[in-house]
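A single protein chain has been omitted from the complex, and every remaining protein chain is retained in its original position.
Just so it is clear, A, B and C label the chains in written order, and each chain counts residues from 1 on its own.
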Amino acid sequence: MVYITLISLFFGVAITAAIVYFFFKYRRTHPEQLGVPIHGDMRLETAWIVVPALLAMTMFAWGAVVYVDYRRAPVDTLDIYVIGKQWMWKAQQPTGLKEINELHVPVGRDVKLILASEDVIHDFSVPAFRVKMDVVPGHYNTMWFRPTKVGRYHFFCSQYCGTNHSLMGGWVTVMEPTDYAAWLSGASEGNENPVLAGEKLFADKACITCHLSDGRGRAPSLNGVYGAKVLLADGSTVTADEGYIRESILEPKAKIVAGYQPLMPSFQGQMTEEQILNLTAYIKSLQSQPVPATGSGIAPATGKK
Amino acid sequence: MHRTGELFGQYKTLEQQRETASLGMWIFLSTEVLFFGGMFMTYTLNRSTYPDIFSEASKTINLWLGAVNTVVLIASSLTMAMAVWSSQVGKKKLLTVFLVATLVLGCVFLGIKSVEYHEKYVEHHIPGWNYQFEPGADVSTNAHTQLFFSLYFAMTGLHALHMIVGAGLLLWLIRQSIRGRFTPEYNTPVENIGLYWHFVDIVWIFLFPLLYLIDRH
Amino acid sequence: MPREHYLNATYGIRSWLLTTDHKRIAMLYLVSVTFFFFIGGAFATMIRIHLLTPTGLLVTPETYNKLFTMHGVAMIFFFLIPSIPAVLGNFLLPIMIGAKDLAFPKINLLSWYIYLIGGGFVLYSFSTGGLDTGWTFYTPLSSVYSNSAVTPAVIGVFINGFSSILTGLNFIVTVHTMRAPGMTWFRMPLFVWAQYATSIIFILGTPVIAITLLLAGMERMFHLGFFNPALGGDPILFQHLFWFYSHPAVYIMILPAMGVISEIIPTFARKPIFGYSFIAASSIAIAVIGFFVWAHHMFLTGQSTYSALAFSLLSYLVAIPSAVKVFNWTSTLYKGSISYDTPMLYALGFIGLFLIGGLTGLFLACLGLDIHIHDTYFVVAHFHYIMVGGAVMGYVGGLHFWWPKITGKLYPEFLARVAAVILFIGFNLTFFPQFLLGYLGMPRRYSSYPPEFQVLNVMSTAGASILALGYLLPMIYLTWSMRYGKVAGRNPWPATGLEWQTDSPPPTENFDVTPEVTWEPYDYENRPDLGLAIEGAPTHAHGDD
Partner (left out) sequence: MSEHQSEHHIVSPAIYSVIFGVLMICTILTVVAAEIDLNQYFGGLNIIVALTIAVFKASLVVLFFMHAKYSPKRTQMVIVASIFWLGIMLFMTMSDYVTRLWS
């Protein structure tokens, strides 16, 4: 940022100064006066093509490093689900605690937001953290940040989404980890744990009849699937992230696991975004050695890989 | 209005006028390439996302009508090319014959197309309107096959619209041709409308495999 | 003034509405784009007044959304895109290359009627409740969720696209086949090069937006599915297709303005332009590379990281030809004979504002930085610096430069200089605070905002009122000068282009005899016909340094 600003300032000031200087120095003093016929200079042209190009490449490289880092979340994050809909934000903490237009996070911890939209495109943006990401209906986007200072910060919807776009915002509250844990346990009574809710859905929607945990069902076992590389029928592999799990629920035929038949029906239109998130949370909690979902505290049973 | 064969004021020679018109037509066709290109792009992405469902859906459209239409349209391109040749060598009677043949083949194409559309209507395959892919099809199949049929109707519909415009242009050409307006020196309208007609043929040459053929087996 | 010229050759409303004279069609466009500029400007004024207070002063959020949408649609599709090509380009391009008219005069007239029909649909949409999708028409908001008059607006913009296509087609063919004897490619004025580059975008980009809007419109009208996520379609695809045209469209707006500047600067520095071939080539380079950068509008949509890297790199590349132009213009001033005439003030103002607009583009193309400033007022400020500071300044400057040729009359010079200075100050006051707002995090398209942003918003609104005054002045005195202005003569500046060799205003056929070109462009030293000091008088006061 400083780098680009300095370079821009340098060129901005230098060129403006040159123009102003020439403007006065070479003003017309005689009505019939001509300028000196200079047609061009190959060396100058080359210089001002090559130098800006090199400078631009350094800017690009710096921006690229930051961006790649931003798009690839670190491991061991605190995963929070955020759903945008016209015109409000719903966030769901790992414990199942739901918030509307509020988001509480502990300081000093990498937080990953998994973003889903129920209608149009939104954008979750926290200017104070220098982060934002579009929330696109039909697939998940993720973003992450590590809050470094306790406080309350604005968040906005940054992608125009209709009538009350400008009212679709709220506050991120960054708390000390202990305060955060206390807040979670204090407020979480009566809230449904997403993993438990997902487990119930897993049974209700009859997923459990095929996805046997010992791998002998008509469908692959889902133990430890999250984060693993999955071999597909067409020979390619994919990493089973949230997006893949979501797609497998809604578009089961899109990516068939090698060795299995495309038998699974689609659940498109039969589950809300929230139910899909719960089911995803449950599937993520299924590790190779099943871990009981504790559902409290800041060390969730999710996302550990 | 002007008489055909006249040199317009802004040009210096007939040769310049002819070249200008031809270049203009080609540039217009290049915009048409990009115009249809947007739809081909939409098709490419959706097909690559849902290959199986697109292949399911493409099996329900009538291959034989499509194949016959391909033959009809290529034949009309041949007659159009022959019409251009007739005008170049000054065979005025033959020109009219070939133009009429082209028009007739074009109308046959549109007729067959409307039979196809009617089939789709009967099968409830018109997206957004009483849509039902197959009895008992699940929600996602119903949704994604609608993507296919939306593209099918948009692409073939826009193509058919171009055919109708072409037929209109042919009618005008036939009128002029009967009056004997076209000579080896002045046949730019025949050549340019010919280019347009061939372009519409090319679009179909791609639509046919994309919509009817791929992964049909 | 000549006794008979294109303005008085024939009389009556029919002679204008059925004209095929490119100069008269340019005048028809001048009137119609000015009309849309007024409409768009009125919306802009309301937006700025509304944003005086954090809660919004004037209207409901819904109305506010309609205001900025209609401002964008009117300004972009019906003013900025046609302004320089269809008004100045139409008038000048054939004259500059020594032709009697464009290659297809009737198609030229047709394109104006298409523009009117498209404009009619859009005005219908505005008057029946307006639309609130943003000028970008993002799906699924536009195709499924919005309750406003989207359909007629989409149809209007779709139809208007064909007007651009036909104009571009006409220009390209004209440049290829209609040049006068001796007018080789590298003797063409840089304005013509810029129009040629613009036309490439017109013909290869516009059809894509046409089909994209058509698909979105069909999705809305007939419930078909192309981008609708409820059917499994991808709303991001719409953005890809939309920006495939709409990013190059930014170059449609700025390239012709660059062409205007490339004419004004050598004229008022009275010397050949520095690096003619580099400026000409950079126009083409901008038009071509401009097609490879569109997805930098989509870095945060969930686009693939790899693809974002490629698009960011390419976006930096397109900065190079723009930089080349700025360096060359600046160097042209060196050892010139610089006058302070109004067009020159606009040209220098253009360079300054375009410089800021261009350099802030580097911030936005930078992937890491874009995360923060994407979709904030920083973007709004950036593109207004390019489009208003660049394109509109170029347009108004060009109007002044060629006004004597178009009308045969001179405008009041002092008033014009005052207006140019007012515009420059008003513009900076309006839009510079918006960079700061954006950096502080104010998202765009907000009808209300947190109170900490108020001071900068008030500054911006204050600037806007100065800016509005700056635009009203030229409209008044230019209109006034058509009747009462001093007679201009053939070549008042004097300038070197072919358009200055004919009468002001030109005859219907542009030239009495087809000119034959024997001069290189902007070749002041070999132009005794201009009546400037060649022998005897010192060529430059500072000739020795």
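We adopt the following convention: contacts are C-beta pairs under 8 Å (C-beta built on N, C-alpha and C of every residue); 3 or more make two chains touch, one makes a residue touch a chain.
In this text the structure is predicted, and so the values were computed from the model without any measurement.
From the options B:L34, B:A154 or B:V190, the residue with contact to the unseen chain in the full assembly is B:L34.
Considering C:G120, C:P181, C:P451 or C:G531, the position touching the chain not shown turns out to be C:P181 (whole complex). Contact with the omitted chain, checked across B:F8, B:Y117, B:Y131 or B:F206, is made by B:F206. By the touch rule set out above, chain C reaches the unshown chain at residues 176-179, 181, 204, 208, 237, 240-241, 244, 291-292, 294-295, 302-307, 310-311.
Residues of chain B that touch the chain left out of view are 12-13, 15-16, 19, 22-23, 26-27, 29-31, 33-34, 37-38, 40-41, 44-45, 48, 63, 67, 70-71, 74-75, 77-78, 80-82, 85, 88-89, 194-195, 198-199, 201-202, 205-206, 208-210, 212-217.
FYI, only the chains that are shown with their structure count from here on.
The geometric centre of chain A is 44 Å away from that of chain B, both derived from CA atoms. Within chain A, the positions touching two or more other chains are listed as 251, 268.
In chain B, the positions touching at least two other chains are 49-50, 140, 143. Across the interface of their complex, chain B is touched by residues 99-105, 107, 165, 169-170, 172-173, 176-178, 203-208, 210-212, 215, 218-219, 222-227, 230-234, 237, 240-241, 509, 514 of chain C.
If you check the complex, the residues on chain B that touch chain C are 9-12, 16, 19-20, 23-24, 27-28, 30-39, 41-42, 45-46, 49-50, 127-129, 140, 143-144, 146-147, 150-151, 153-154.
Residues of chain C touching chain A in their complex: 61-62, 64-65, 132, 134, 136, 138, 140-141, 144-146, 229-230, 232-236, 269-272, 274-278, 299-302, 305, 308-309, 312-313, 316-317, 319-320, 323-324, 326-328, 330-331, 333-340, 348, 351-352, 355-356, 359-360, 362-363, 365-372, 374-376, 440-441, 443-450, 523-525, 531-534, 537-543.
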